[in-house]
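Note that this complex is displayed minus one protein chain, with the remaining chains in position.
As written, the chains take the letters A, B and C, and residue 1 is the first residue of each chain.
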Amino acid sequence: MPEASRKAARRRLAIAHGHLESIQRMLEDPDVYCVDVLKQLKAVQGALAGAAEVVLRGHLEAHVATAESRGDTSEIVNELMHALKYT
Amino acid sequence: MPEASRKAARRRLAIAHGHLESIQRMLEDPDVYCVDVLKQLKAVQGALAGAAEVVLRGHLEAHVATAESRGDTSEIVNELMHALKYT
Amino acid sequence: MPEASRKAARRRLAIAHGHLESIQRMLEDPDVYCVDVLKQLKAVQGALAGAAEVVLRGHLEAHVATAESRGDTSEIVNELMHALKYT
Partner (left out) sequence: MPEASRKAARRRLAIAHGHLESIQRMLEDPDVYCVDVLKQLKAVQGALAGAAEVVLRGHLEAHVATAESRGDTSEIVNELMHALKYT
């Protein structure tokens, strides 16, 4: 992974991690309200999507854009299409 | 939040939390491969979606299905539709 | 389905339908550019998501919020959770 992408992904995951722990603390309260938890979960999912975007961009630049030069276009595209569907 | 939903959500978030920390450790390695990180991020996003599903189901049963009896259908539906779009 | 939801959903689907046909015409051109098609597909997906939102809101108001009064909360919530995951 390009160094800049790795650093940006780490920063975003550190934020998602803190946010996730705050939701875990919310859920220790028996009177927590469902909709408040749903909103916070959406926010963490957004942070993870942001991290994934950073990683995808780095991958496209460093590994996909160079595939023809290396001669492994088919493998690299199959691998990425598979990863994007993975759930 | 219904007690069973709260417990189920906590279990799922504990799993997502451990998984997220393992991605953070992966990202300490300068040679980590982008696609491996993308796949793991997808898995954590799936775990969070599972937690959100548990919370949504509890909310529908405990608060939305009872809205007409309480007389606040419009407010409760607006609130939920807003939360589902929140990003 | 509530009458207002049905009318609003029809309007949104009519727009999505026209938009989809315009993408089909774009694809008759052998020189069409991939990214232009991707953007237009995203727009149609957004229109369909808008139609689904209208239908979901009508369903919550007309059928889910009244479930406790009718006594079928469990069935109605199961049915909706299943439909939201359906792909």
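Everything that follows uses one rule, which is that a contact is a pair of C-beta atoms (placed from the backbone, for glycine too) under 8 Å apart; a residue touches a chain by one contact, two chains touch by 3 or more.
Because the structure is a prediction, the values reported are computed rather than measured.
Within the whole complex, touches from the chain that is not shown fall on A, C. Within chain A, the residues in touch with the undisplayed chain are 53, 56-57, 60-61, 64-69, 73-74, 76-77, 80-81, 85. Those residues of chain C that touch the chain absent from the view are 1, 3, 5-6, 9-10, 13-14, 16-17, 20-21, 23-24, 27-28, 30, 32-35, 37-39, 41-46, 48-49, 51-52, 55-56, 58-59, 62-63, 79-80, 83-84, 86-87.
Rule of thumb we're sticking to: only the chains that are shown with their structure count from here on.
Taken pairwise by the contact criterion, the protein chains link up end to end in a single open path, with no chain closing the loop. Note: Cα superposition of chain A onto chain C, rotation of 180 degrees, nearest 5.
Note: centroid distance chain A to chain C, computed from Cα atoms, is 27 Å. Work out the mean CA point of chain A and of chain B, and you get 15 Å between them. Taken residue by residue, chain A touches two or more other chains at no position, since every residue touches fewer.
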